[in-house]
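All protein chains of the complex are present and in place, except for one that has been dropped.
By written order: A and B. Residues from 1 in each chain.
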Amino acid sequence: MTPSTLQTLPQGIEYVRILPEIVLSAFGIVIMLLDPLVDQRRSSRMLGTIALIGSLAAIAASQYQTQCPPGTAFWDMVRVDAFSIFFHIVVTTVTAVVILTSFEYMDVQQLHAGEYYALVLFGAVGMCLMSSAVELVLIFIALEISSISTYILAGYRRRVAISSESSVKYFLLGSFATAFFLYGVALMFGATGSTSIAKIGETLNAGPVPLLAYVAIALMFVGLGFKVAAAPFHIWTPDVYEGAPAPIVGFMSTAPKAAVFAVLLRVLFEAHAPGRLWLIWVVAALSMTLGNIGALVQDNIKRLLAYSSIAHAGYLLVAFAALPSSGIPAAMFYTAAYAAMNVGCFAVISHFASAGERRVTLEDYAGLGRRSPILAATLTLFLLSLIGIPITGGFFAKFYVFSAALQADLVGLTVIGVLNSAVGAYYYLRVIVMMYMREPREETPVAPIPFGLGAALAISGFATLYLGLLPGRVLEYARSAAALLR
Amino acid sequence: MAPITTLHYLVVAAALFVLGVVGVLTRRNVVVVLMSIELILNAVNLNLVAFSRIWGLQGQIFSIFVITDAAAEAAVGLGILIAFFRNKETVNVDEVDLLKW
Partner (left out) sequence: MLHLSIFLFFGAICAAGAVNLLVQRHPINSALSLIAVMVSLAVEYLLLGAEFVAAVQVIIYAGAIMVLFVFVIMLLNAGVEERIEGSRVAMILGIPGMLVGSALVAWVLLERSGTSSVAVGSLPGYPKEIAGLLFHDFLLPFEVTSVLVLIAIMGAVVLASHPDSETQQKKES
């Protein structure tokens, strides 16, 4: 190797800029190596602990990145700034909570733990990279890492028919969506001659926007819309959420979504995507309406929350239609708040479902308030946050999104959003009423809350309340991150 | 006779894309649906290579990544299919029906 090529090797700081990803992959590999070596009966708890340490180390690594100056690495492939660190922390924290939830779940469902924890960590690698990548090639690879690991995890209960069915559906529609996204990327490359988001932005800003770019943005939006379960690309959501393991639903309804929203923010705002407004308007209005109407008639709590997640994707997209200065921070805040409350909901569900996920209908939740007051109280907190009641994170999330929309004179969209929030309150309250006002159908005691689950509930409950009581600091951070993005 | 332009290749790619989408929407056999998705990925690759005639080599690099991803997707997809087949003894999409609306 000649000296000149050696000098162009990546510098030390560039490795720091992908440190969380390196940490997560290293721990994933360690788990894979240890899996065949340790005793089957003890492996679950031990590998889970290693995965937990890995995710905590990744949170620490993301924190450490704030000490370093923001900048790009690996020849403009990734850019670490306040924006990417924000999403890194959301993703890695969700990963930690999901791993804590899974401790008990793996034992109760009698699943093999090794590959499970490794896949969760590797999936988190993809999601972290998505939020810091500024090059469509890397975004695509990272998107595929996160998607493929969630396809596999969705079918992890492979002796159960609905789990492998949900995996088939998720895989077919997901890879169909990826193909659309790729076709859009190819056309964008054709229209602008680059796959770097910054260069695409320059080209689109400089001259007349080629028609091809509009088609490209539309196709990319279809592909990413599938991944965040926005209507009219939401058809897979309820089926997949019903069949997939409950902790994994908590994972895939929050972390990959947060990462895809990060990609959407970068692509739509940093690349100055043309024609985005009407596209987002329609998709946001449809998602909110179809999601809430669908949720009204559900009797299975996992399906109910699936429709609710479609509706929440709609609320989040409202922020995308607003002006960048207020819309981007609002979207970031919403992502964090939604991640906290939804992952908490599914932690409760995965504990209560018990072996074989038998107890997942609304009737099963009757009288939970008396049978397990703590479980019922935490679930109530998360549901109230999903409604958007003050002192919970959901309230400020909705508040910032709708005020950002009003600042951009999107009165119609705001009215649709507020009406939908009112409709949404009905089905969340139905669950709460079920828990506290109905007689329990069976008197079997709910299993006591183990330590791991308790910690998971404590973290997500704390985050929900923190965002609801002291939203200022997070919002301020999001504002500064959004300022860097433009 | 008109010279061949990038456009010629783009038309072939668009045809493959449309045929792939039609295949995904109309066929019942999961394996054939997967093959239709591969058809779309091939259309993407042809687009990328054709555009790289205008813009430079990145397009070809991208198409190599797409091929790698197609391999990964095929391996996982067929694995999912085998797990599904063990439970249901069918490979038809419309029999993926335990889960209802």
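Everything that follows uses one rule, which is that a residue touches a chain if its C-beta (ideal position, glycine included) is under 8 Å from a C-beta of that chain, and two chains touch if they have at least 3 such contacts.
Just so you know, these numbers come straight off a predicted model, no measurement behind them.
Residue A:Leu138 is the one among A:Val23, A:Met106, A:Leu138 or A:Val474 that touches the chain missing from this view. If you put the missing chain back, the residues of chain B touching it would be 1, 3-12, 14-23, 25-29, 31-32, 34-36, 38-39, 42, 45-46, 49-50, 52-54, 56-58, 60-61, 63-65, 67-76, 78-83, 85-86, 91-94. Take chain A: the residues that touch the chain left off the picture are 8, 10, 18, 21, 25, 32, 39-41, 73-75, 77-78, 110, 112, 115, 118-119, 122-123, 125-126, 129, 135, 137-138, 141-142, 144-145, 148-149, 151-152, 155-156, 158-159, 164, 167, 210-212, 215.
Please note the rule applied: only the chains that are shown with their structure count from here on.
Centre-to-centre separation between chain A and chain B, using Cα means, comes to 26 Å. Listed in rising order, the residues of chain B touching chain A in the complex are 10, 17, 20, 24, 30, 33-34, 37, 40-41, 43-44, 47-48, 50-51, 54-56, 58-59, 61-62, 65-66, 69, 72-73, 76-77, 79-81, 83-84, 86-88, 93, 96, 98-99, 101.
Against chain B, in their complex, chain A makes its touches with residues 136-137, 140-141, 144, 148, 151-152, 155, 158-162, 164-169, 171-172, 175-176, 178-180, 182-183, 185-187, 189-190, 193-195, 238-239, 242-243.
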